[in-house]
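Note that this complex is displayed minus one protein chain, with the remaining chains in position.
Read from first to last, the chains carry the letters A and B; within each, the first residue is number 1.
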Amino acid sequence: MSDTITKDASAPAGDNSPKATPAKKEKPERVASLWSDAVRDLRRNPLFIIGGVLVLALIVISIVPGWFTDGSPFANGACDLSHSLERPSAEHWFGYDVQGCDIYTRTVWGARNSIIVGILTTTTVTVVGALLGLWAGWKGGVIDSILSRITEIFFSIPTLLGGMLIMSMLPFAGNAYSVSLVMAVLGWPQIFRIMRASVLSNKNNDYVMAARALGAGAGRITFRHILPNAIAPVIVVAAISLGVFIGAEAALSYLGIGVQPPQISWGLMISDAQVRFLAAPHVLLFPAAVLSVTVLAFIMLGDAVRDALDPKLR
Amino acid sequence: MTTVIEKNQKSGRLEVGTPLLEVKDLHVEFHTRDGVAKAVNGVNYSVAAGETLAVLGESGSGKSVTAQTIMGILDMPPGKISQGQILFRGKDMLAMKEEERRQIRGQKIAMIFQDALSSLNPVMTVGAQLGEMFRVHRGASKKEAREKAIELMERVRIPAARQRVGDYPHQFSGGMRQRIMIAMALSMEPDLIIADEPTTALDVTVQAQVMDLLAELQAEYNMGLILITHDLGVVADVADKIAVMYAGRIVETAPVRDLYANPAHPYTKGLLRSIPRLDQKGQELYAIKGLPPNLLKVPAGCAFNPRCDVATDLCRTEIPALHQVTDKDGKELTGRRSACHLWKETLHG
Partner (left out) sequence: MAEPILEVKDLVKHYPLTQGILFKKQVGAVKAVDGISFDLMKGETLGIVGESGCGKSTLAKVLMNLERATSGQVLFKGEDISKLTGQALKAVRRNIQMVFQDPYTSLNPRMTVGDIIGEPFEIHPEVAPKGDRRKAVQDLLDVVGLNPEYINRYPHQFSGGQRQRIGIARGLALKPEIIICDEPVSALDVSVQAQVINLLDQLQGEFGLSYMFIAHDLSIVRHISDRVGVMYLGKMVEIGSDEEIYDNATHPYTQALLSAVPVPDPTARETRDRIILTGDIPSPANPPSGCRFRTRCWKAEERCSTEVPLLAVPELLKGPAAHQSACHFAEVRETAAV
């Protein structure tokens, strides 16, 4: 009966009469709410601070890469074939790629495209998927049926085929924005499904009924009662899929619909390096490591936010 | 003890009064993030063949954890048996090898749970589930197992057993599912049945049917029965003796009539007083003050002291032993014990 234990353990500490004074006295002025408590909690969470610093650094790098490297990879003579596949050294930390370009410089300058793709796609997918999922789960009936059938259609389209199809309809192509758009169009059903399932399992709770009995409108019920309780799994999946999107961008490049050389992205760098992995592992390892750290940073942020939104973990 | 003698005449495989199970000084703790919760704290009780022991307690009293420990189905971790013995017919089950224990579990000791729907496999017919035991333990053929299943369903009085043996659990009502659970528990003709809140999820009229059935089958086979419940009414109806648990300890044991007539522990007394009675209509109900204790922070001394009307300083510092209770002349009362420093005042005052 571990269930019983937690139930008991959750009662206020040492409190054996309903009127006992709280163990920790709170300032009477403070008005707590889920969000203000979450912010307070986040500020003290090392996971959030580390993740936040990393993400912030990545954003700064992608906005002003010039601050972090001497040269631009696009400058004349930036690449020198004589350095092809040279190993890392004190001056060139990450070594050179097959074209003789400095990998460190390229990694720094490639951050912009990768970060744009990652953040833009994840944001779009999450907002669209979560809102539609919330709507479908809450409304049920015909709206739910229609939206669910639409997601099934999207799921059945092979990503690459769908990507080419959408690209062919776009007036612009081959940059981070078009890639984000393609992946967002193909990616939202996943979040939709998670959100819908989560809403369905939460909407029949008595507190939703209680809010209706008080006369609460649909907006208040969905955004104050259902959304905060249903969002946790979405945050986790969104944080993980951010990395997937950054990696997937490279796949689209093959089809000529991703970011095109001479533009740089981590995905492109990784896919270029794959062929010579055994001969020159550093060419692959450094961009891959940076990508991993980025993904980790976002996952840390996601975990921290999810935990902060769950008062039980406080 | 007229009822017991009566049971003896009716049947049976077991001699009435044969000691079956003895729990000795059992301690179980749960290691949680917030600390160690002592769920069971030195519990002793015993059941003999043909006897019904009711373990009465609220959530968190340790009554279910004790039962799960006996059955060997406690989740470990987070649970941990830190001390004690569980003797089944004189042999300590906690010292046995897993293989040996498995022979006892299900065959010698069976358990009935509160929620029959989640205890039955939804994608297997009830016939297959009932017959499975015979196929596994007795090597019965498919056909024999089916016949056995029908026989068991008839034993627990499921109407049209032959037609319904191929039905799935969801096609039965709550009461019928609980009967199937009982049939399953009976299938290996165990010596002891542990029933954990067997009728809590059922309606009153159905509850009466199921309890009657259980009592009747018990009498017929002379099984021992441990009935775990929080319902004072059910206990009064079927139990021979009672162990009242609070915060992981037994606070009082007594034959059923004695306990209801004259409790020797303030907690038992409070529980009995808080039942609404006719003559109290329109008055405030007696209520035990405060809340059940947090197992991570059990009060010092007697765990019940913050809620007790008669607690003294002694109660706040010293854990009371389970005293043998005597009558006014100092004569020992059989089977009566109370873990209260003030049991004399509670009983006689």
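Please note the rule applied: contacts are C-beta pairs under 8 Å (C-beta built on N, C-alpha and C of every residue); 3 or more make two chains touch, one makes a residue touch a chain.
Small disclaimer: the values here were computed from a predicted structure and weren't measured.
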Partner chains on view for the chain not depicted: A, B
Given A:90, A:153, A:213 or A:279, the residue that touches the chain left out of view is A:213
Among B:62, B:175 or B:248, residue touching the chain not depicted: B:175
Out of B:139, B:276, B:330 or B:349, only one touches the absent chain, namely B:276
In the full complex, chain A touches the hidden chain through residues 7-8, 10-12, 18-22, 25-26, 28, 30-34, 37, 145, 205-207, 209-216, 220, 224-225, 228-229, 309-312, 314
It is residues of chain B that touch the chain not shown, namely 58-59, 159, 173-176, 203-209, 211-212, 230-237, 239, 256-257, 260-261, 267, 270-272, 274-276, 278, 280-281, 284-289, 291-292, 307
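The rule is simple: only the chains that are shown with their structure count from here on.
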Once you find the CA centre of chain A and the CA centre of chain B, what distance in Å lies between them? 51
